[in-house]
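Quick one: the structure is below, and I'll ask about it shortly.
And now, chain A:
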Amino acid sequence: MIRTPYRLTRRGLLGHGLAAGGLAALPATRALAQTSDEGGRLRARLYADIQNLDPAFWTSASDALVMECIYAFAMQFETGTDQFTAQPVAFSRIEQVDDTHIEFELHEGIMYSGDYGEMTAEDVKFSYERIADPEVDSPYAEDWAQLDHVEVTGKYSGTIVLKAPFAPLFNSTLPATSGIILPQAAIEAAGGQFTTEPPVYSGPYRIRSWEPRTRVVLERNPDFTLFEVEFDEIELIPIEDPKTAELGFEAGDIDHAQTSISSMARYAETPPARGSFQRFTGLNYYWLGMNEGNADLADQNIRRAIQHGISREAVVEAAYLGAAEPAAGIIAPGLTGHREANLYDYDPERARQLLDEAGASGLRVSLAIQQTAEDLAAAQVIQALLADIGVMVQIDQYESGTFWSLGVESEGDQWRDLQLFLFSFTMQPDPSWATVWFTPAQVGVWNWQRFDNAEYAELHRAAASELDTEARAEMYVRMQDLMEESGDFVFLTFEPVGILTADGVEDAMRPDGTPILPRFTRS
Partner candidate 1 sequence: MLSYGLKRLGLSVAVVVIVIAALFVMIYAVPGDPARVALGPRASDALVAELRARLGLDLPIWSQILRFYGSILQGDLGRDVISGAPVLKVILAQLPDTLRLVGGAMLVAVVPGIVLGVISATHRGSAIDRLTSVLSVSVMAVPSFVIAIYLLLIFSINLGWFPAIGAGQGFWDVAHRLVLPSLALGLAWIGYTARILRASMLEVTGQSHVRTARAFGISDRRIMYDYVLRIAILPTITVLGLGIGQMLSGAVFAEIVFGRPGIGKLVYDAILARNYPVVTGTVLFTTVFFVAVNLAADLLIAWLDPRVRHDLAH
Partner candidate 2 sequence: MSALLTVRDLHVRFNTGGPLARALGRDTHIEGVAGVDLDIAPGETMALVGESGSGKTTLARAVAGLGGDITGEVLFDGKPVAGRTGGEAKALRRDVAFMFQDAVSSLSPRFTIRGLIEEPFRIHGQPIPEGEVERLLGLVGLSAEMADRRPHELSGGQARRVGVARALALEPRLVIADEPTAGLDVSVQSEVLNLLNDLRERLDLAILIITHNLNIVRHVADKMAIMYLGRFVEIGETQAIFAQPRHPYTKALLSANPIIDAEARRDRIALEGEVPSLTQRPEGCEFHGRCPFARDLCAREAPDRTREPARSYTCHFPLEEEAPA
Partner candidate 3 sequence: MTQTDDILSVDGLSVSYATPTGTLRAVRDVSFTIGRGEIVGLVGESGCGKSTLMQSILRLLPGAARIEGGAIRLSGEDLAHAPKKRMRQLLGDRISVVFQDPMETLNPVLTVGRQMIDIQHRSRESRAAKRARAVAMLKRVKIPDAETKIDSYPHEFSGGMRQRVAIAMALMAEPDLLVADEPTTALDATLEIATIDLLRELQEEIGCAILFITHHLGVVAELCDRIDIMYAGALVESGPTMEVFRDPRHPYTQLLFACDPAQIAEQRRHLPSIPGSLPDLIDLPQGCIFAGRCPRAEDRCRTEAPAPRAAGGSEQVRCHFADAPRLEVPA
């Protein structure tokens, strides 16, 4: 339903053409799982239907969730911990020899489906270089931004050679879809790329049937030997609205589900019948952006006044009904670069004073939001808070397609009219995912604040190649300071993730609450 918060994955943001257009319309990271004991079938909710299962061109986290089931990943994040630790899967060994050389060795006997034989180091070379290849024009090329080439040293072994040190490699590239290894012959047989009909499987499951918008049924891949899987089948059902999924869970249809954030407090208090509730600290960051390119907001003091005028606690409380804490930045707790404190907190006195000084009494601004219950609740609180300091807010709700075009220059001139907006981005566990959107290069693309800071840009570039964690963390904290000082941002929260799991199912979750379905077991 409409209340599904649409959020971007970074991958989507890097996309182009159809991929980006499609992605803008689709929510991410909303995957719920459901199970039933009978027949060993695990039923998982997808927040949207699958669209593209090609590692170089996939579009949404739903796709990623399915890809995790049907392909052998190079590495995977450990589940059941609160630390992001990637473990090799297809690789039997992976070793950083120096800043730019990583040696790997594949397990022997990983068989592709069809006649594509055994997985070899040649496949690794093909797969990674394919994504990096400018000819292929993959939206995910940046995952391999520093890849020079992959050197094959044996049937199962080789070396990843980088042009420069690349911090995100183990945080987000290899443990995610860009680490998937597919055979060249299969891709070529499919004509260079494919969408929803994979030419080859290498993972624990393969697709048995797909009824668009209704269900995807996966069945156990008998050739897969890397780890044991418990369920014979996984049924993935697209249900966009998490509240609908909650109803399904409670009605006994779904046994493992991600809740909407605003339902978390209720579940924390009263766990569902026949199941349990878990809370994860999510990585998604949620903020109020202000367009400094808009004439009414050009004065930094006005933006500062709005920063002071908003009680983040009140907004977060109203939107998430007590399920989340106010944030002081865009990098979630536990990640490198997490910032502990804000610079400009709720201070209506100061806000009114600033507005007076700016001569902006009776200011009227518009607040653009999407059609979600949470955005709407947050917006109405902001409306009330700003009214208190004398700023009248008009809430403009947009359906997602329009919303995602509001600040984009290539869409026309409407970016000039954009004033305040509520935004939420998702990310992988590397701080560079968070900061990339606010560089000067992104102004008018995804940097709708039109926050333009040279120091920030330089820090972002440098931090990607900084391998020293502490130094890197300092750089990211500084970047967030710069963001806040500009007056363009009111950091609101990191969206927590609530998971419902039915009795009888043992889930396998990444620290950010993302399920790894093939690792699910019966308890």
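In the analysis below, contacts are C-beta pairs under 8 Å (C-beta built on N, C-alpha and C of every residue); 3 or more make two chains touch, one makes a residue touch a chain; residues count from 1.
In picking the candidates, the idea was that all candidates are chains of the complex that A comes from, given by their letters.
Computed from a prediction, not measured in an experiment: that's the story for all the values here.
Every candidate listed (1, 2 or 3) is part of this complex; the one in touch with chain A, counting any copy, is 1. Interface residues of chain A, counted against candidate 1 in their complex, comprise 1-2, 13, 15-18, 20-26, 49, 51, 195-196, 211-214, 237-241, 244-245, 247-248, 250-253, 371, 399-402, 404-405, 408, 410-412, 445.
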